[in-house]
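Omission of a single protein chain aside, the complex is shown with its protein chains in their original locations.
== subunit A ==
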Amino acid sequence: MTDIAFSFDEADSTAAVRPSLRLAGLPWIDRRLTLVFVALSLVPLALGLGFGLAVVLARGGFLGFEPETAYRLLTLHGTSAFFWWLYLAQVALMIALAAGERREGLAARPLVVAAAVVLVAGLALSEGTAVMLTPLLYDANPDLGRDDPAAVAGMAGGHLLLALGLALASVAAIVTVLRARERETGAMTAMGFGVLAWAGFLIVSGIASINAFLPNLLWAIGRGGFPAHAATEWHILFHNLHYLPLMAMVLTWYALTLETTGTRSAFGASFSKVVFASYLVFVPPTSLYHMFLEPGLSEGVRVAGTLLSLFVSVPTLIAFLVIVSSLELSTRARGAPAGLFGWIGRLPWRSPAFAGMGVAVVATLLGLVFAFVLIQEKFAPLISDTFFVPGYFHFFAVGAVSETFLAGFLVLIPALGGGRVWRPGLMAALPWGVLGGLLIFGAFGIAAGLEGVPRRTFDVAYDGAAPVAWAGLMRGVAIGGAIFGSALVLQVFGVVATLCGVGRGTVAPRRADPAPSEADVVGPAVAWTGPLAVIVLVVAMSGATIGAFELMRSLPIVAVGGHSGH
């Protein structure tokens, strides 16, 4: 029975072996392969950070670029940070968690090696195209590349290689988890199941990516007609693309919770499995809201999209509750002070990985508050293409997902390669610096968006025709961006330094703490913190929504029903 996942339902429920212990026992080749992916993913992260800083400073008016250069930087930022960093990091975490399920390590190892080769080629192609050819932004709309088909081909090719690499690694992860199950008791752990769902979702997105980019590539190399449906295919792909990292984040939270606190879910493995599977149920049907501004979208679709959109948060919120309540119960069982929130102080905040995860949880809640303003179809005409969008989604992209993945790396690297985390005190503080910067960036960015400042526009003065308040708001955005960007740069440096320590010193994972048994943990104990947080979240979401409605009413044009028609 593997026990990387925490599950009271399973036979040997007392053995809560920390993920690091299982990883340390993997074959050398698997440990190295995983570290290669960790290192590989840091390349686009570092690039994305650099380009992001340049973009944010340009938007704040602190740096000036020719428009072409500015859009090149934005293309590079989106491509590096979103596509390559978030997806390469997922491969690293996914193969680690899959391998950890099986004592012999990865099955179908050649697929993983092939994935590495394909992904390196794709990364090089994407970055090279974005550096040298017409900047098309990360969605590489072929309409904009009619004069430069090579740019369309390069971007599409990069995205397709990414999809192929992800598919190869996902198949390997699936085979590994299935083999692990066969060899052992026949049951699958919650984590094993989660990896299956995640890898499956990655493959589905790979198919969506082929739908979106293969026609573009064929056209660009003269083998096909002009892709007429590029925009729609992109929407479908993109929707999946930004929930996948959230699902990966939640699975990583499960593993990090066990690793840093020895806590397993107090709700049982089968419940966790339902939660993981629910991503596949709730995410794909909710994609409609991205199209609220499209002319020609029927009202029925618009209504359905608005209704469904609320469900998209369900899996993430349940996972949040499972983790927070399990932590509360186990911390109380170990003698945390009484009182509603006293237990929080007992959590291992000095652990860099735990601090990263804690910040990620907070950032997720912050992001959710604003995400649902955008999702409301009535507000789409006010804020859809404004800075509101990057203003709030960096809470997810950076504060939640990137911080979680980096926290995961800080566990992975020492476990797989030995060595210690570089300056753990500093590394435990940096996530808070990121969160602070994000709060400034997000506050100014959301305000700017509500006042109409467009996204993807560098000179918002418009020859003096724009409201002067815009420039000041964007300066605030740039200051917040500079703060979280710098904190992230230091974090990446710390991860690289940790990686450089690999090989020095032996692999010496800590022994598993005796995890409290279910009887200790769950009895009459209460767990109110998670539910209260959800209540606060819902109140805050409503507040944001009411604020947006009031703003809408106060406008000279009251943009109700606002969309581009039928």
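As a working rule, a residue touches a chain if its C-beta (ideal position, glycine included) is under 8 Å from a C-beta of that chain, and two chains touch if they have at least 3 such contacts; residues count from 1.
Keep in mind that, in the parts below, contacts and distances are computed from a predicted model.
J.: What does the UniProt entry say the missing chain is called, choosing from "Acyl-CoA dehydrogenase", "Putative ABC transport system ATP-binding protein", "FAD-dependent oxidoreductase" or "Nitrous-oxide reductase"?
T.: Of "Acyl-CoA dehydrogenase", "Putative ABC transport system ATP-binding protein", "FAD-dependent oxidoreductase" or "Nitrous-oxide reductase", the absent chain's UniProt record names it "Nitrous-oxide reductase".
J.: With the missing chain put back, one of A:277, A:314, A:344 or A:426 would touch it. Which one?
T.: A:314
J.: Looking at A:203, A:283 or A:527, which residue reaches the missing chain?
T.: Of all options in A:203, A:283 or A:527, contact with the hidden chain holds for A:527.
J.: Go through subunit A and note every residue touching the omitted chain.
T.: 8, 67-68, 70-71, 135, 137, 141, 143-144, 231, 266-268, 271, 293-296, 298-299, 302-303, 306-307, 310-311, 313-315, 317-318, 321-322, 325, 329, 368, 372, 376, 378, 380-386, 450-452, 454, 456-459, 462-469, 472, 518-519, 522-528, 530-531, 534-535, 537-538, 541-542, 545-546, 549-566
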